[in-house]
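And now, chain A:
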Amino acid sequence: MIPAVLYALVGMGLFALGLFALIVHTHLLRKILAINVMASGVFLVLVALAARTRGAVPDPVPHAMVITGIVVAVSATALALALMLRVSAETGRAELPEEPLE
Partner candidate 1 sequence: MPWLHWGVIAIVLPLAGAMSCFLWPRRAIPLGLVTALGIVTCVAGLGWQLVEQGAQRYAVGGWGAPLGIDLYADGLSLLMLMATAAVGLGVSIYSIGYFNREKARYFWPLWMFLWAALNALFLSADIFNLYVTLELLGLAAVALVALAGGAEALTGAMRYLLVSLLGSLFYLLGVALLYHSFGSVDIAILAARVESSPAVWAAVGLISAGLLLKTALFPLHFWLPSTHASAPAPVSALLSALVVKASFYILLRLWLEIFPPTSAVLGQLLALLGATAVLWGGLQALRQTRLKMLIAYSTVAQLGYLFLAFPLASITGWTGALYMLLSHAVAKTAIFMAAGNILYFGGHDRIADLDRVVQRLPLTVTAFALAGASIMGLPPSGGFIAKWLLLEAAIRSGQWWWGGILILGGLLSAAWVFKVVGYAFTRSRAPHESRAVPVGMEWSALAMSMVAILLGLFASWPLALMEIGLPFGGKGAE
Partner candidate 2 sequence: MSWDTGMPLLVLASSLLPGLVIFFLPEERIVTRTTLNLAGATLKLALVGVMIWGALYGHHYETRLPILPGLDLVLRADPLSILFVALSSILWLVTTIYAIGYLEGSPNRSRFFGFFSLCVTATVGVALAGNLITFLLFYELLTLVTYPLIVHRGTEVARRAGRTYLIYTIAGGTLLLLGTVWLYTLAGSLDFTARGFLSGLGGAHHTALVIIFVLLIGGLGVKAALIPLHGWLPQAMVAPAPVSALLHAVAVVKAGAFGIMRVVYDVYGIQFAATLGVTLPLAIVAAVTIIYGSMRALFQDDLKRRLAFSTVSQVAYIVLGIAIVGPVATIGGLVHLVHQGVMKITLFFCAGNLAETLGIHKVSEMNGVGRRMPWTMAAFTIGTFGMIGAPPLAGFISKWYLGVGALDGGQGWVVFILAGSSLLNAGYFLPILYAAWFKAPPDSWPAERSFGRRETAWALLAPPVVTALLTLAAGLLASAPFSPLQWARFITTLEYAL
């Protein structure tokens, strides 16, 4: 039980860390990475909490969810990267403007 909780807490930590990075960094690549770190955090929580009782076979359902989640995360990252390239080609910077463009 202890390691599972530990993993879950680490997952939460990753989530928080990613959120922090997403907010403070301006470069889009860093933002995309931050999102991925957050996603990994959530997946870790899911997998860790699958161990419901010590020594028993872990619950398979969260694993299935994580696999689905990874697929979603990969496609989202691909879209994000493609968009980032277009943004930097169009504006010359891989950043979002502070205020919405007028």
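Assume a residue touches a chain if its C-beta (ideal position, glycine included) is under 8 Å from a C-beta of that chain, and two chains touch if they have at least 3 such contacts; residues count from 1.
With respect to how the candidates were assembled, all candidates are chains of the complex that A comes from, given by their letters.
Predicted, not measured: the structure shown is a model, and the values here were computed from it.
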Among 1 or 2, touch partner of chain A in the complex: 1
Contact footprint of candidate 1 on chain A as seen in their complex: 15, 19, 22, 28, 31-32, 35, 38-39, 41-42, 45-46, 49, 52, 59, 61-62, 65, 68-69, 72, 75-76, 79-80, 83-84, 86-87, 90-91, 96-97, 100-101
